[in-house]
Structure formats: structure tokens, C-alpha cells
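With one protein chain removed, the remaining protein chains of the complex are shown where they sit.
Chains: A, B and C, in written order; residue numbering restarts at 1 for each.
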Amino acid sequence: MFTTTILVRFGDLDAAGIAYYPRLVNYLHAAFEDFFSGHVGRPYPEVYREGIGFPTVKVEMEFLSPVHYGDRVEIEVTVERVGRSSVQIRYEGSVGGYPVFRARNVAVVVDMRTFKPMALPQWLRERFQAATDPSAPAQP
Amino acid sequence: MFTTTILVRFGDLDAAGIAYYPRLVNYLHAAFEDFFSGHVGRPYPEVYREGIGFPTVKVEMEFLSPVHYGDRVEIEVTVERVGRSSVQIRYEGSVGGYPVFRARNVAVVVDMRTFKPMALPQWLRERFQAATDPSAPAQP
Amino acid sequence: MFTTTILVRFGDLDAAGIAYYPRLVNYLHAAFEDFFSGHVGRPYPEVYREGIGFPTVKVEMEFLSPVHYGDRVEIEVTVERVGRSSVQIRYEGSVGGYPVFRARNVAVVVDMRTFKPMALPQWLRERFQAATDPSAPAQP
Partner (left out) sequence: MFTTTILVRFGDLDAAGIAYYPRLVNYLHAAFEDFFSGHVGRPYPEVYREGIGFPTVKVEMEFLSPVHYGDRVEIEVTVERVGRSSVQIRYEGSVGGYPVFRARNVAVVVDMRTFKPMALPQWLRERFQAATDPSAPAQP
């Protein structure tokens, strides 16, 4: 498991003054990037530039409580499943210890030069597996 | 069922040159807005200004095929369930008849002055129910 | 001169319930795209895919009046200057005849394979020049 924090910016808000939900979906990608620099050990932009991408094929997300301007959203990143060429990741967002969203994202590992699936390289597989939590629940 | 079309703009693209998935999530809201003007019979901005909002509490979305710059995404909007103060809506996106995403969104009906759930007004209930499809599948 | 219309979406709003100004800057690009399909005669995505891009090097924009949810912003596109490998374009936005913004954008013409400036192709030069307005004011 890995944890990162994202600050809610003015540009993330909607007309109700709370974070607009597609921009909370975007937070999942930001947390994925922080997972690379903070847990995998290499910045995702570097890995991406070398030709490995992780396009999302499925997302499920529940919004439990409004997220407000200036909130620091703490996001727990747990790898739930590491396939040959896909990863399933769970994201749990909270503010001040209070849950605000939970999400599951399935991404395929893609060779960005061909946009075809590729096997997750071993060094990455090991880092993803080190972030799995055997006690993670099976359903969102 | 109601259908609308959204043009993929440059600002929707990611570094791979395809629509970035949180911005496809944003398309669901645009389709919801078009559903109001095209099916409900009143623009959503008007309804929203009168104090009725539909914040999303859950979204599930599958990305079946990349969406490209300049694509016209045809989105079918089907109301799956109309509760007392919630609605469940299915969105199926396609480009040139080829499916690109499918999604399900659950939103609560909220009095925007208090941000508390409210009963869906009868005139809206009728219009939502007129867009239900009894043959809709139970799972995404 | 060319005119297009953009509908203000929920995702364009800020916490004050009006269009957030960087998203009005994004409208300039949407208007540029519509200028291609509606005036130049070829969709910009096609031209872009063939390797011609127009990255912005300068923008100036004045916000004259708030833009509201559901507004249809009519944008007048006037080409002010066509250089060897740059274009200067003026955008004037109005809602119901009432001005809401005016902007000037300078973009360079770039070969997207090398990201180096290239001469504007003759067929494009002619279409851009056909949209110039000799009476356009010299300053924003």
C-alpha cells in the first residue's frame, strides 16, 4: 500500500463549490503517478517516455462525501491484482480521516509505439506486487 | 432512450493522442445535459438554477476502444432506474456504429440550497421514466 | 470572418457558477477547430494528423462579462495576420449580442514530426487570408 496527498484546487471545483467528479477521477491518475515516484522508484513520466503506458479499460468509483476547496485528499493506493499485461488498483480517498471516495481501476499495459498490450516487465511486476494487500476486499 | 453526439476536441486528448478517460467521464455529464434539453424538455441549466442538482454518487465505466481526435461520439442515454431521490442511467458510446465505452451512473436528487436529498419532482419522474428501456441488461 | 457557437457545459463552470477563465481560453481552440471545418474546408483533426500543428506562443484575453451555465457563446474568428510560419487570430465572444470576452492568439505553424516551424502551406494561407478583416482594430 502507498499513500499520497492531493490538494483540491479552484480548477477542480464545480458550480456547487465541491470537486467535480470527473476531476476526482483525474486524481486517480495523479495518485498513480505518485505511486511510481514514491513506491515503484521511478517517475512515471520516464517510464511512459520509454514506451510503457497504462490506459484504463475500466473504472468504478463511489463518491461518499463531498470534497471541498482546499481539502487535502489522502489517497491510499493498493494493488489488487497483477496480471500478465494488466493491473487492478484500488484507490481510497479520505479527508481528515473521513472517507470521501473509493475506486477501482483496471489498466492494461501497453507498448506505446504500437498501442498493443505487452507483458508487464519483471522489475515493474515486482514493485506492483509489493503494493498488494492480501486483506483487501474483493468488491468495491 | 435518447441519443446525442459529442465532438472530440483537442482539449479532450491525452499524450497518446486519444481521449483522456476522465474527460470521457465528463462526456457523461454533457450527455445528461443534452438528455434534458432533448428529452426532458427543459434545459438542465434552468432546472439547476431553480435548485435541483444531480450529484453523482457512483460511476462505472468501461473503455472498449480508443476515442480519437475529431470523432463524433454517439451516446445513447437509457434510464435504468428511477428511485424516490435517485436515478441510475446507462450511457453507451459509439463512433461510426462501433462501441467505444459503456457506463452506468447513479446520481442523487439534491436540493441545491441545502445539499440534502429531495424527492424527484413528479414532472421530472415522468420524463425520466419515459426514457427507461425494460430490455436493458442488469449489469454493465 | 467566421462565427461559431459553443454551449457552456457544467464542466466549464467554477465555484462561482460562471465559466472558469482557463476553460474560456480552451474555447478559443474549439473555435479554431470550428474555423477549420466551417471556413478552411477541412477538419483540423485531419490536418493535425497529417503533421501540421499550431501551438500557441502568445495569448491575450479580456473577460468583459461573466459567462453563465447554458449560455451559447457566439465566437467571431478574425484572422489578423498571416506570417510565413505564424498566424495571429482575434476571437470575440458574445452571448445574446452582448460581448463577454475578446482575445488575440498568436500561433506558430509547426511540423509535428520535428516540432520545428514550417511555412504555412499555400492552400491554408489562402483560406486564412480569406478570413482577414482589414477593418480589424490594431489593439485588443
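Assume contacts are C-beta pairs under 8 Å (C-beta built on N, C-alpha and C of every residue); 3 or more make two chains touch, one makes a residue touch a chain.
As the structure is a computational prediction, the values presented were derived from the model and not from experiment.
Colleague: Among B:Asp14, B:Glu62, B:Glu76 or B:Asp111, choose the residue that contacts the chain missing from this document, as touch is defined above.
Modeller: Touching the chain that is not displayed is residue B:Asp14.
Colleague: By the contact criterion defined above, which parts of chain B meet the unshown chain? Give residue numbers in ascending order.
Modeller: The missing chain touches chain B at positions 10-11, 13-17, 20, 22, 69.
Colleague: Go through chain C and note every residue touching the omitted chain.
Modeller: Contact residues on chain C toward the absent chain are 15-16, 18, 21-23, 25-26, 28-29, 48, 53, 55-64, 66, 112, 115.
Colleague: Spell out, residue by residue, where the missing chain touches chain A.
Modeller: 8-11, 26, 29-30, 33, 43-46, 48-49, 68-70
To be clear about the criterion, only the chains that are shown with their structure count from here on.
Colleague: Is it true that over half of the residue numbers where chain A touches chain B are used by both copies, so same, or is it different?
Modeller: Answer same: the two copies use largely identical residue numbers here.
Colleague: Can you check how far apart chain A and chain C are, centre to centre, with Cα atoms defining each centre and the answer in Å?
Modeller: Each chain's C-alpha centroid was found; their separation is 34 Å.
Colleague: As a quick test, compute the distance in whole Å between the mean CA positions of chain A and chain B.
Modeller: For chain A versus chain B, the centre distance works out to 24 Å.
Colleague: Any chance you could list the residues of chain A touching two or more other chains?
Modeller: Those would be 15, 22.
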